[in-house]
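Take a look at the structure set out below.
What you see is the complex with one protein chain gone and the rest in place.
Order of writing sets the labels: A and B. Residues in every chain begin at 1.
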Amino acid sequence: MESYALLLAATLNAGTVLAIAALGLLINEKAGVVNLGAEGMMLCAALAGFATVVHSGSDWLGFAAGMGAGALLAALFGVLVIWLNTNQYATGLALSLFGLGFSAFAGIGYVQAKLPERVQHHIPWLGDIPWLGPALFRQHPLVYATMLFCAALIWWLYRTRAGLVLRSVGESPESAHALGYPVRRIRLLAVVTGGALCGLSGAYLSVVYTPLWVEGMVAGKGWIALALTTFATWRPSRALLGAYLFGGVTMLQFHLQSVGVDVPSQWMTMLPYLATILVLALISRNPAWIRINKPASLGRPFHPGA
Amino acid sequence: MSDPHKRSLLKLAALTAIAAVTLAGCGKKEEAAPAASAPAAPAKAEPLKVAFAYVGPVGDGGWTFAHDNGRKAVEKEFGDKVVTSFVEKVPESADAERVIRDMVGQGNQLIFGTTFGYMEPMLKVAADNKGVKFEHATGYKTADNMRTYDSRTYEGAYMAGVIAGAMTKNNTLGVVGSIPIPEVIRNINSFTLGAQSVNPKIKTKVVWVNEWFNPPKETEAATALINGGADVLMQNTDSSAVLQTAEKMGKRAFGWDSDMTAYGPKAHLGSAVINWGPYYVKAVRDALEGKWATGQTWWGVKEGAIDMVSLAADVPEATKQKVDAIRAGLKDGSHVIWKGPIVGQDGKEVLAKDAVADDKFLGGINFYIKGVEGKIPGGK
Partner (left out) sequence: MLELKLEARPQPSRFWSYGSPLLALALTTALGAVLFALLGKNPVQGLLVFFWEPVKSGYALGELMVKATPLLLIALGLAVCFRSNVWNIGAEGQFIIGAVFASGMALLADRDTGRWIVPLILLAGVAGGMVWAGLTAVLRDRFNANEILVSLMLVYVADMVLNYLVYGPWKDPMGYNFPQTKTFELVTQIPRLMPGSRVSIGLLLALLGAGALWLFLFRTRAGLAQQVGGLAPAAARYAGFSSRRALWTALLVSGAAAGLAGALEVAGPIGQLTPYVPAGYGFAAIIVAFVGRLHPVAMVFSAVLLSMFYIGGELAQSRLGLPKSITGVFQGLLLFTLLACDTLINYRLRRSAGSH
């Protein structure tokens, strides 16, 4: 029984990495921009965060550095895609590739470095509740912050005027433009915010989750996060749940291996990916549902006054 | 800017690009001439060119790092009698052949391939270049000018097992497995044998990541093992993630391939290190003195290639002495790890009483011994 509490705890931790990035990418896509460069941004941010903690000893500075790196790369992407109208998919891929190579290159000196001792977190009193305590209340603060952020995002997107403006930019930039909103600047803001969140996710990965730096360490999580936004049909709560689902199945397959389940480990490793496809297929079955939720201008360039 | 103006600007840019490439080409031709004549020059006390092909980055702190330390030992030993070079992150695919051929083309006389997947490419290049000597790590095919070498990592795993058996509080050990090849399965078994020799009640759980190097996955695997009850971990993967996870969760673990004490000071029990220096120095000396001959070498504690280092302060004195005794026994041949009776998972004897396993037996191990839980992926 105890091990299931720990499994749940591990799920929340693993899912948080994906969730932060997925929520950031969701903000992007709500404004109508697809940024396939998530992997590259996360990698550069992971390096930036790690290096900052090595030199300064402060985790929070590391997170800030990661967010900055992500935002910077996203801004570069944004200028190309929003002002020069380059193809969003191609530009995103270029960013991914560049980020991979650049972080590997710049990070060479940090591969053997190590961080100051990582702390085990434990909410006083709550963390001592049998079963629930270890399951839910011994996480890094960012895990809880992510859940709060998701709730805040939902409120902001659907209950505030600013959120409405963002969504309308994503649905119909032409109309928003006609109404006088600075569409391109709003898109850029969304892209930069999304990049900062991807950056935070990358920094969390290298500073808290697996506290070391090695090239390519994001190992595909950026792509998974992208997949999750589609999987979530662009609704934040679904993105969060999807992230936990994916993280959970990943931890589950290792757990099952350790318990000695008699299935080849390769099939187990496939589980999270198959699960994602299956749930996606079930969700997408209703095309009307997709049409309602997908930002109509997603992926398409916007020409003001064309 | 007017159109004609821009057009001419573009023409200029294009011409510049073409000019640059042409100039570069001209420059190269001059360089090409001396390079071509170099091999023709008589080899009179010219340094021996030695090249290394690595599968990972030299900074991985694990497998490739250990090999590169071996290369540096060669440089230190032979000074200007050798010139070493390396190419890192050479994938175990069709690319490897090209890289190795290029090493030959660059005039290297002795080439080391440091991972199993280079076996076929090296064989092909060796067949085409009979005058060059090839050394292949962890493989099993040889040729007149290609030999294999390996290290008895299972000896390090055994010693780790002895310590683990003494330190575990709940008799549950865990191993983060990389790829289910015989070497790794042998290590898991040897780890278990070592632990059983001091604590017959232990059991070993295994989780496979199906990769040599993937720190986030290694972290997740280690977490799953600890959540499943293991309190001492060993790994066969190449990063320090497992040790760091143990550190974070208050359990114990071992370093692997190189000394990993710094990555988890509280969790670290000891590191099973590989020291390629002695073999590399011998191989280069063989080549320099004309004594190089094909064969299969498998070095362990006896030759200084394997060791268990940096034991933690809280390991009981009796255990430390036992490890020292084993080390001495391996050095003088009096201690044999794989000596019967050894029983498989199904209870059937795989090694009769007092029978000593030979290298052939050890090389083909594809079964778990009793005490290891689970099934080998793809195994019978």
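Basically, a contact is a pair of C-beta atoms (placed from the backbone, for glycine too) under 8 Å apart; a residue touches a chain by one contact, two chains touch by 3 or more.
Please read all numbers here as calculations on a predicted model, not as lab measurements.
Only one residue from B:G70, B:G113, B:G161 or B:P180 touches the chain missing from this view: B:P180.
Screening B:F116, B:F213 or B:W292 against the full complex identifies B:F116 as the residue touching the chain left out. One chain is missing from the display, and on chain B it is touched by residues 1, 6-7, 10, 13-14, 16-17, 20-21, 24-25, 27-28, 32, 51, 57, 85-95, 97-99, 101-103, 106, 116-117, 120, 140, 179-182, 185, 210, 363-366, 377-378. Across the interface with the omitted chain, chain A contributes residues 40, 80, 83-87, 89-91, 93-95, 97-102, 104-105, 108, 215, 220, 223, 226-227, 230-231, 264, 266-267, 269-270, 273-274, 276-277, 280-282, 284-287, 290, 303, 306.
Here, only the chains that are shown with their structure count from here on.
Averaging Cα coordinates per chain places chain A and chain B 34 Å apart. By the touch criterion given at the top, residues 57, 59-61, 174, 180, 205-208, 210, 213-221, 223-230, 239-241, 244, 247-250, 262-263, 373-375, 377-378 of chain B touch chain A in their complex. Against chain B, in their complex, chain A makes its touches with residues 3, 6-7, 10, 14, 108, 111-112, 114, 117-118, 120, 205, 209-212, 214-215, 217-219, 221, 250-251, 254-255, 257-260, 262, 264-266, 269.
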